[in-house]
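With one protein chain held back, the other chains of the complex are shown just where they sit.
Coming up: subunit A.
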Amino acid sequence: MSSSSPVDSFRGAAVLTLLGLLVLRWAVALHSYSGEKRPPMYGDYEAQRHWMEVTHNLPVGEWYFNTTENDLMYWGLDYPPLTAYHSKVCGFAASLIDKSFVALKASRGFESYHHKLFMRWTVILSDLVVLIPSVWLYFAKRLWSADDASLVWIFLVLSHPGLLLIDHGHFQYNGVSIGLTIAAVAALLRKRNLLCSALFVLALNFKQMSLYYALPFFFYLLGTSLQGGIARGIPKVGAIGMVVLATFTIIWLPFVTQLSQLKQVLHRLFPIARGIFEDKVSNIWCALNVVYKIKNSFSNEDMAVVCLVSTLVVVIPSSLNLLFRPHPQKFVYSLINSSLAFFLFSFQVHEKSILLAAIPVSLILPTDPFISMWFTAISSFSMLPLLLKDGLLIPTIALILFHIVATTLMVNVLPSTREKSLIVSDQSSSILWWWAAFFVSMIGCVILTLSSIFVKPPNNLPDLFPLLISVYSCLHFIIFLLYFNYKQMSLPGVCLKSLSEKNLSQAQGADILNKHAACDVHVTNSSIFFPEVVDESNGCGGQFSVTLVSDKFEGKSRLQRHQLVHSILAEELKVIHAFSQKTLTPEQWETQKTQ
C-alpha cells in the first residue's frame, strides 16, 4: 500500500469517512430503542420484529388480512410490499440465528440482548447496502472516486442527527427508502431517466411516504422529456411510464391476483380512520388545533379532502415552475418544497416524516450550508418529545451539537468553499444578522429542551411542552418553506441546451451565461464576462467556443483557469459535448484587443 499518491490518500480518506459514519451509528445503537421493556404494546422496534414474524411464518396472501394467525390490531403490516419483503428477508435471517426471535405468536414482545444486537445489525447493513452508496453516488463526480469536498458532504449528510436517531436509536428502516430516493435523484442528475423512475418506484414501494417526492419527480421528468418538442417527448414519457408500470407490477405480483387483496393492501396503506396527525406533530394542523379544535367540526373524510387541496395549492407553484423551467438545482429545491409542504399540510403525518424533508435539505449543503445546517438542527429538535420518550436525550443533544460544529468547521476549512462564506451573501453585516437569528432560534430550542426535561407541566396541560416544541418548529418550517420556494423561483432555470434551440443571438447567449455565472456563488464578487460566445453546433446546442475574461485568472496557469471554469459550469458541461475556451485576464484581453 503506497500512501502518497492522490488515489491512495483519497482511498484512506474515504475509509476514514466510512469508519466515522459507522462509529456514530453504532454509538447511537448502544442506546435504548422505542418501547424498550414497555409492555403490552412496546414500540416501533416491536412492530418491525412483529412484521418479520408475520412475513416469515404466513403465506403472502395473509400478510395484510386479519386472520386467526395475523392480528392486525397488534402492529398490523401497514407499509407497502417492499417493506414486507425486506421484513421477510430479515425474518429469515433471524430464524437462522434463533427460532424464538420470530416464532409465530409465541414471540410477541420478545426482547433480548442478542435480539437487539441482531436488529441493530440489520439497520446498519441496510444503511451500508442502500443509503451510503446512494449518497456517494449523489455527491461523487465519478463512480470510484471523489474529492475531499464531496467526502465532507457525504459525511455531513450521512451523519444527519434525525436520521441516525430515528433509524439506529428509535428503530426504523427509513434509510432504505430515503437511500432509494437519493439514488433516484443521482440517476436523474446523470440523465438516466429510466433508471431513476425505477428506483423511485422502489422507494415508493418501501414507504408510501415517498409520495411526498412524487410531484417533483413527475414534473421534472415530464419537463425534461418535453423540452425537445412534444412530438419527440412523447416516446420518452411513454418509456418512463412503461418502466414505472413494469416495476410496480413486479413488486405487486403476489397481490394483483385478487382484487380483494389489492384493496385490502391499499386500505392498510392509507388509513383515513387514524386521524389527521399522530401525537404532536409540528405541522399546520397541529398548530391550528391549539386555537381551534379541528376534530369537533370536521370528520376525518372531510379533513382528508381539505388537506389534499391545501397541500396541492402549496405544491403547485414550485411544481409548475419545475415543469416549465426544468433545471437540476431547481429539482432538488423542488424536492424540499414538495416534501415540506406535504409535511406541513397533508393528512396523517407523523413527527418522523420531517426526515423526508430534512434529507433533501441536507443535499443542498454544498450550495447553502448555513440554511441547511439550521434546518437540520430544527428538524432534529422537532422530534425531541418522541426521542425523550425513547430515552435518547443525550445522543440527541450530542449529535445536534456535533453536526453544527462539524458543519461550521468543515465548510470554513474546505478549499473549494473557503471563498464563499457559510452564508451566500458577501456582506459582513448581513452575515452577522444571519448568525444572530440562528443563535436566537437555537436559544429558543435550548430553553424548550431544558424546560421539557426539568419543569413539570401543569396538571390540566400535560402535553404543554411537546405542543410548544411542535408549534415552535412549525413556525420555523413555514419560514423555511417560503425561503426555499423563493430560492427555487429565483434560480434561472435555463439550460444551455435550450439556448441554441431557440437560436439565440450571441449577445443573448452571453447574457444568459452571465446570468448563470451571477447566480453561481463562486464568482459573485469577481467580474467574469464573456466577450465572445460562438455557437459552433449549427443549432444542436452541443458545441460552444467561449472567450472568458476575468480578474480571477490573475496568476493562475492555463490549466487552473480551465479547471475553475469547468467547476462552475460542471452541470452544463454534461450536456455539451464540445466546449472550447480561451481564458484571459483583463490585461491580456486588452493587449489582444489592441493587436
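As a convention for this text, a contact is a pair of C-beta atoms (placed from the backbone, for glycine too) under 8 Å apart; a residue touches a chain by one contact, two chains touch by 3 or more; residues count from 1.
Rule of thumb we're sticking to: contacts and distances are computed from a predicted model.
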Problem - From "Alpha-1,3-glucosyltransferase", "ER membrane protein complex subunit 3", "Transcription initiation factor IIA subunit 2" or "Trafficking protein particle complex subunit", the hidden chain's UniProt protein name - result: "Alpha-1,3-glucosyltransferase"
Fill in the blank from the handout: Among the options A:P39, A:G238, A:P271 or A:P462, the absent chain makes contact with A:P39
Problem - Listed residues A:H114, A:K191, A:H267 or A:K293, member touching the removed chain - result: A:H114
Fill in the blank from the handout: Hidden partner sits against subunit A at residues 1-4, 9, 12-13, 15-16, 19-20, 22-23, 26-27, 29-30, 32, 36-37, 39-41, 57-61, 68-69, 99, 103, 113-114, 116-117, 253-254, 256-257, 394, 413
